[in-house]
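For this depiction, one protein chain was excluded, whereas all remaining protein chains were kept in their positions.
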Amino acid sequence: MDWSDTTVQSTFRDDVRDFIMTRLPDRYQGDSGEGEDFSGGWQADRKSEDAKARGAAENWAGALSEKGWVAPAWPKEYGGAGLTVMEQFIFNQEMAESGAPSVGGMGVSMLGPTLIVHGSEEQKAEHLPRILNGEVAWAQGYSEPGAGSDLASLQTRAVRDGDEYVINGQKIWTSGAHFADWLFTLVRTNPDAPKHRGISFLMLDITSPGLTVRPIIDMGWNHPFNETFFEDVKVPVTNCIGEEDRGWYVGMTLLDFERSGISDAISYRRGQKELREFLVSGAGKQFTRQDFSVVRKELADRAVETEVLFNFAFRIVSIQDSGMVPNYEASVNKMYSSELHQRMARTSTKAWGLYGNLWAEDSAYSPMNAAHVRDYVGSVPHTIFSGSSEIQRNVIATRGLGLPRG
Amino acid sequence: MDWSDTTVQSTFRDDVRDFIMTRLPDRYQGDSGEGEDFSGGWQADRKSEDAKARGAAENWAGALSEKGWVAPAWPKEYGGAGLTVMEQFIFNQEMAESGAPSVGGMGVSMLGPTLIVHGSEEQKAEHLPRILNGEVAWAQGYSEPGAGSDLASLQTRAVRDGDEYVINGQKIWTSGAHFADWLFTLVRTNPDAPKHRGISFLMLDITSPGLTVRPIIDMGWNHPFNETFFEDVKVPVTNCIGEEDRGWYVGMTLLDFERSGISDAISYRRGQKELREFLVSGAGKQFTRQDFSVVRKELADRAVETEVLFNFAFRIVSIQDSGMVPNYEASVNKMYSSELHQRMARTSTKAWGLYGNLWAEDSAYSPMNAAHVRDYVGSVPHTIFSGSSEIQRNVIATRGLGLPRG
Amino acid sequence: MDLGLSEQQELLKNAAREFLENECPEQHVRDMEEDEKGYSPELWGQMAEQGWQGLLIPEEHGGVGFDFLDMCVLLEEFGRALVPGPFMSSVLGGGVSIMEAGSDAQKSEFLPGIASGDLIFSLALTEPSARFDESGIECEATVSGNDVTLNGTKLFVSDAHVADYLVVAARSSAGVCLSIIATDQDGVNVTPLQTIARDKQCEVVLNNASGQLLGADGAGWDLLKPIIQKYTVAECAYLVGLSQMDFEIAVDYAKERVQFGRPIGSFQAIQHKCADMVTDVDGSRFIMYKAAWSIATDQPDDETTMAVNMAKAWCSEATRRVVAHGQQIHGGIGFTKDYKVQLYFRRQKRAELAFGDADYHRELVAQQLGL
Partner (left out) sequence: MDLGLSEQQELLKNAAREFLENECPEQHVRDMEEDEKGYSPELWGQMAEQGWQGLLIPEEHGGVGFDFLDMCVLLEEFGRALVPGPFMSSVLGGGVSIMEAGSDAQKSEFLPGIASGDLIFSLALTEPSARFDESGIECEATVSGNDVTLNGTKLFVSDAHVADYLVVAARSSAGVCLSIIATDQDGVNVTPLQTIARDKQCEVVLNNASGQLLGADGAGWDLLKPIIQKYTVAECAYLVGLSQMDFEIAVDYAKERVQFGRPIGSFQAIQHKCADMVTDVDGSRFIMYKAAWSIATDQPDDETTMAVNMAKAWCSEATRRVVAHGQQIHGGIGFTKDYKVQLYFRRQKRAELAFGDADYHRELVAQQLGL
């Protein structure tokens, strides 16, 4: 058991840290991460109207690209860095500690690995380089209004017509589609097969005729998600990854990424530290509720819980580093992290008493730019998306503990 | 809306209070209720080896009997007091406030009303008077090892043989059977019928040959429950209440009792008050943990929650008083009360720090006779018996809110 | 002992529900979120026609003369419909303040206008210290006879931007004093703040603002006590209606939304959340009404104070649990601006914080318990 780096790990960590310190554009220095609507992130910046933002996105992508660190986990033959899981972990840790934005979004994390495993040589040659050089950003079209937790019941239809599929239907929660160039999606190609066996995995240009992306404005007035409508959208059959009707299994490919979720833990710890420091500062005291002691205990609990989350992340990477595949442990991380996030947002908001009402980022009356009340709202979907807490607990109980399915 | 008595109610309350003050035997004065193992209650006292205890049980039964208050809810024609629901409520309130033990146990609360509704004239004539005069105490044999929450799956078999049933099987959690003279029980008379439709409701003498009562010692070293074994126990068919095979419905008879559970709320409030007073007293301070402030907030919460429980009780009696039947509200009371009980026991135990270890009632080192750590253990089954919290929430959701069954 | 509504209360409740379903639908609530005033003068007038602004005000001053319990029945419906606008500000902050502290002349001068809806009031209690106790009152008052001059900043003043008058708590040489000031004077500078609930809470900067004394100079804190108590319970009533509706929306959704071939409401995880929600909502309702009853029937001071603190301690937390479950049951759709349930989630926070959250009131409960 060891909570510290080996010498080799420590050397790699220094490299990453030096690189970030040297090459991270000013725009991202001291940034505390992407906003709920991707603001301040690479995806938004590369399509920004502000030339400085675009420049920063480009420079940072270029710098990472030099090291092969746009896609640290991809094999070197495909232009990745071929990092080990532990190296990826250290890389991700350092990126998160510095608040540096990752580059390549879902193209790097989802589509690329899927292509690498299931794609044809033509598909790989066409798409992988354009992900790595930042030319193409990808969005994911999985969920539908009627297929959320029960994703496999998706109904968006793709009908083969010669060399094309013709797609009709609707996707929802297509996050970042408004910054994306291409979309990968699961569609039903065989409505008569059992629900997991009639689905195909398609890639399509987001500007395809008949495809409409409509913003979903969330309860915090942000725009993280979209609805995507398909009206006779035509996609060449060559854009199907893997076999037709086998898309469910293509989409569920277990990627050889480190899956620790360490960046959550790091961001929670940083956020709590900033809050505590501000609370006891002169500027903070003017906002702090008179009966501060009530929050004190909660702040201590959140700190302990964050330590637990760190350990959950360390556990995952330890498992992966020893060549095994995490089972229920990843579900524990997701569930625990998202629920802790909500508790943290409540605790933080509570610290401000009546000031917890204030929403304006730029008001002198808003403590810490109203970050906490915004997080109180913004953390709501974290226990819902990417597998709700209910689904995670089901998975832990059945897949993890072997309890019989209900 | 009115939280106070009407003049009529207030007069009745004064009557009850005067009666208790005048007639309650010394033994029950200032008593804070029956122990987990019925110690200090009427059931145990009437069978006690201690003549004084037996005398107190008898005197008190006699006093209540004079007023018809052994069975306040029974119709006057059967020897009850025929009190309205609101009068029963006031009666129960005052009994609980004074810590006076009720008399007649399950004979009064369960068997009597069932007989009154479903019994033959002979059955009523035989059994009701002996409940009212304290001659016969009853125990309930419903649950079985394999039939807990799923009671209707009970397997204890009764086979008709001429004028008798022959019973074989096992009951469990027969509370108070060690003080009881008779048992009422649900047995399966038709194993081929759907599970709710092959059950009969039988009464039997607990000394019947072949019937064995074995104590269950609980995790607090008390003896509240028993296992009851039936080996060819013979019961006259005349001891079946209602029709054969219709016992499930006989057993589920909704009784016209006030169902508010007010005595829980009263006992919680009294317990908390005693704890708070002791905590701030000289004697209490020597036990109180140094960092008492951590318990302070919890004690306030428990007090608020007890107020909520009072209102839940008041709601039930208000509904009944207006001639309606509570629906999910009784389940809310049971669930909320038992869970509050456990929170309360935790909070109380916490107040004592290391002294929360101590179990001996008679040690000078045990604060308040170790009542709280004993309650920490003793409250464990309260969320389990008489419909577990899980069952109650199911009932609230389906019967109360109309959510579809799972 | 009777926890049911009286016939008159049932009538009031049903009338209010019907009226608000028609006149204050979801779209109206959304419109007012973006509206500069934050309320519709037309609806305001209609509500006045219903007699609501004057519900508590005696008939002799143009009101209906109902009691405080009745008002809470009405406010439950306001919470259910999320009625935007200065109703509580004017009725509780203005009307109740004047009823509690005003001279006969002041009652005659202001109450009819409040009852008719022609005047809008608000209570300027808190300041940048955001405290609810007496020491939180630092705004300077200079009292000369019946005239008061005020200097200082009041914060989180609801609806001050549309109020004609403010009841201001300030500190004079004699202690805390209340005063009534008109907002249309140079010395009053009102700036609305952006809030999570998109309601209108304002900064009010007073710069030699002048007004008239309300109640005796130095008696302000004592006078405030019953005003704050009523306002606090009124916020609880609003929370009860709000959480009841959030709960109903969630249960309806759980019955309709199908996943894995069955309504999600058939899953125990959802069922048990719903069971906890109804427990929290019902618990909130009765503890609120107990406090309201205690006020309305003039129970002993210590009992009323305890009942009020308990009510706000409970309702603040319990309704927060309800709206959090409401969001979780809805899944993704509940997080969208376009779906109604989020309106309840955001507004719960405002009322949770108003006049102190659960921790604040729990502390007061602890003190009264002798802890």
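Chains here go by letter, A, B and C, matching the order in which they are written, and residues are numbered from 1 within each.
Methods note: a residue touches a chain if its C-beta (ideal position, glycine included) is under 8 Å from a C-beta of that chain, and two chains touch if they have at least 3 such contacts.
Predicted model only: the values in this text are computed from it and were never measured.
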Neighbouring displayed chains - absent chain, whole complex: A, B, C
Footprint left on subunit A by the chain that the document does not show: 1-5, 9, 86, 89, 276-277, 279-280, 296-297, 299-301, 303-305, 307-308, 311-312, 314-315, 317-318, 321-322, 328-329, 332, 335-336, 390, 392-394, 396-398, 400-406
Where the unshown chain meets subunit B, residue by residue: 143, 145-146, 148-150, 153, 172-173, 216-219, 221, 225, 286-287, 289-291, 294-295, 342, 346, 349-350, 353-360, 363, 365, 373, 376-377, 380-381, 383-385, 388-390, 393, 406
Contact footprint on subunit C, counting only the chain that is left out: 267-269, 272
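Methods note: only the chains that are shown with their structure count from here on.
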Chain at maximum distance from subunit B, centres defined as averaged CA atoms: A
Approximate Å spacing (C-alpha centroids) for the pair subunit A, subunit C: 40
CA centroid of subunit B to CA centroid of subunit C, Å: 42
Distance from the mean Cα position of subunit B to that of subunit A, given in whole angstrom: 54
Subunit B, residues touching no fewer than two other chains: 297, 406
Where subunit C touches two or more other chains, by residue: 267-268, 270, 359, 363
